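One protein chain is absent from this view; the other protein chains keep their places.
Note that the chains are named A, B and C in the order they appear, and that numbering of residues resets to 1 at the start of each chain.
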Amino acid sequence: MKTRILGVVALLAVLAAAANALFVVPADLNQGDAQRIMYVHVPSAWLGYLSGGVTALAGIGYLWKRDLRLDAIALSAAEMGVMFTAFAIWGGMMWARPIWGVFWQWEDPRLTTTALLLALYAGYLLFRRLTDDPHRRAARAAVVGLVAAADIPIVHFSVEWWRGLHQGPTIGSPDKLLTPAAPSQFVIALLAMLGAFTLAWAWLMIRRYQLARIQWQLEEHGRLGRLSAARRAATSTSASVQASTEGAP
Amino acid sequence: MPQTTIYSAPPNSPLVPIPAVATHEVARLFGGSAALAGVSLSVERGRLVTLVGPNGAGKTTLLRILATSLRPTFGAALVDGIDVVARPELVRRRVAFLAHATGLYDDLTATENLRFAATMLGRADAADAVPATLADVGLAADADRRVRGFSAGMRRRLALGRLLLAEPSLVLLDEPHAALDADGMALVDRLLERWREGGATVMVASHHADRIMDLADGWARLDGGLLVETGGRGIGATAPALARTAPATAVADR
Amino acid sequence: MTDVWYVVAGWVVISGGMALYAVTLLRRLRGTRERSLKIRRGAEAAASDEGSE
Partner (left out) sequence: MTGARADLAIAWAIARKDALSELRGRQAAGSTLFFAALVLLLFGFALGPDSRKLAEAAPGLLWLAIVFGGLLTVARLHQVETDDDALDQLARYPVDRRAIYLGKALAGLLAMAVLGGLLLPVVGIMYSVDLLAAGPGLLLTLLLGAIGFAAVGTLYAGVTVRMRAREVMLPLLMLPAIAPLLLAAVKATTAALAGDPLGEFWPWVQLLAGFDVIMLIAGGAGYGFLLEE
């Protein structure tokens, strides 16, 4: 029930923040309407990185506590991560085309880092699908998530330097190009979008986690069922010490 | 170098209440089938016991769980009172396992394989121990040949030699007689005696029940992943609860 | 003016994608819950059968 309330609140928040960002806040003086993509691009990128962090931390937590619930959190966060980094890249491309004239700007560290983040977490999800045993899957996935998280800051550094260590950036980063007509309104609209998207993220996370847990319970039920089936098969075919005590409480 | 103190109190001493092996409803599933469906047994220290039963009875799975090579899906297993899942590193110091696969490196010679094992086991005296061990298992003449050219029986002898380099308190043998000639089988018998005299507990899974039975203190029969019968001394079933596996209650949360 | 179309494309794909994901997730969740509940009812029925015997 609480989750449902969170869902409704998140939906309303996203709608309100979107209406504000699209129709109320004036266009940027420099970039015009194209700047409005920032209102979805920035929150997507933030949630992509947040999800990556949650995946890594939940994975480490699993390795420590050996609790499969933490693994379910890691899985949910990784799925969020793939979705939101994909959104961030899409938004970035839609922004880059009108402003820079190209869809893909190699020299932009954020775009390139985000693309690698997407590749890392897509690999993570694919990897999980190919392993069956729950604990083995959880442990190996946690290691993959850990390396991915350790990689991200290095990726960011290296791409940042890549543009040239000594010249300033040849093409301005998005925030340097921005000249909002109404700065405070712009900041508030962006923060509102960030908050609304984060609420939506939290709701999706909870639902995805619930799904993972119920799926796990079904799996576990299947495992116990197979175990009982094996026991029945074995006891019905052989007269045994243990069979004689069957029916004991 | 080995940090283990070998515990070799007499098996009947009242001061040794902790069994060498204790399992509780230990089970392991592989995909769709249960290799081990819940076995509860205990083995006294210093005993030589055998696991018998047809192929697929779960003998290998049980030994692999005790050797920390496999995590149980359900249940628990203790070696010298130590949980194999929680503290595998402590269990590994106590256990020596002869697996079905010999785990040798084909491109190394017999000597090199054993010297590697000796280093891994923390033996400082490898230079003396390795040739002696090779002689023990009848491979002195093949010491400097690469394992790739070995027959299955020779590989098994070499794997037995690796086992001799360890100083275990629990020895687990999975089909030690497989691929061995009469001479090799006699070697296994000699080694079993040697471990028993050294105070180690030995568990042997074997098809050659007749061959082992004269030597063994006790035996347990597995079938279909379950313990169905035990006999002799030193090994026994510890939990009869078989009818308890009701299906898990599936929970639907809000 | 074509800028607007990029804005529309960006917003539609991101918000639409999120909505699509949410709807799919809810449907999967409902299906899985039903399966789970069915099993639970089956288990309870079996338990009460045994009790009456």
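Heads up, the rule we're going with is that a contact is a pair of C-beta atoms (placed from the backbone, for glycine too) under 8 Å apart; a residue touches a chain by one contact, two chains touch by 3 or more.
Source: prediction; values computed, not measured.
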Quiz item: Which chains here touch the chain that is missing from view?
Solution: A, B
Quiz item: Of the residues B:L104, B:M154 or B:L170, which one touches the chain left out of the display?
Solution: B:L104
Quiz item: Which of these, B:S33, B:T119 or B:S151, touches the one chain of the complex that we don't see?
Solution: B:T119
Quiz item: Which of A:A148, A:A196, A:A212 or A:L227 touches the chain that is not shown?
Solution: A:A148
Practice problem: Kindly note down the residues of subunit B that lie in touch with the hidden chain. | Solution: 1, 67-71, 89, 92-93, 95, 97, 99, 101-108, 112, 116-117, 119-122, 146
Quiz item: Which subunit A residues touch the hidden chain?
Solution: 63, 116, 119-120, 123-124, 126-127, 130-131, 135-136, 139-140, 142-144, 146-148, 150-151, 154-155, 157-159, 161-162, 165-166
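Quick note on the criterion: only the chains that are shown with their structure count from here on.
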Self-check item: Cα-centroid distance, subunit B relative to subunit C, in whole angstrom
Solution: 48
Quiz item: Could you say which residues in subunit C touch two or more other chains, in rising order?
Solution: 33, 36, 39
Exercise. Could you tell me which residues belong to subunit B and also touch two or more other chains?
Key: 246-247, 250-252
Self-check item: Touching residues on subunit B, where the partner in the complex is subunit A
Solution: 27, 29, 31-34, 37-38, 71, 73-74, 223-230, 237, 240-243, 245-248, 250-254
Exercise. State the interface residues of subunit C toward subunit A in the complex, per the touch definition above.
Key: 2-4, 6-7, 9-11, 13-15, 17-18, 21-22, 25-26, 28-29, 32-33, 35-36, 39
Quiz item: Quick one: in the complex, what on subunit A touches subunit B?
Solution: 1-3, 132-133, 135-136, 210, 213-214, 217-218, 220-221, 223-231, 233-235, 237-238, 240-243, 245-248
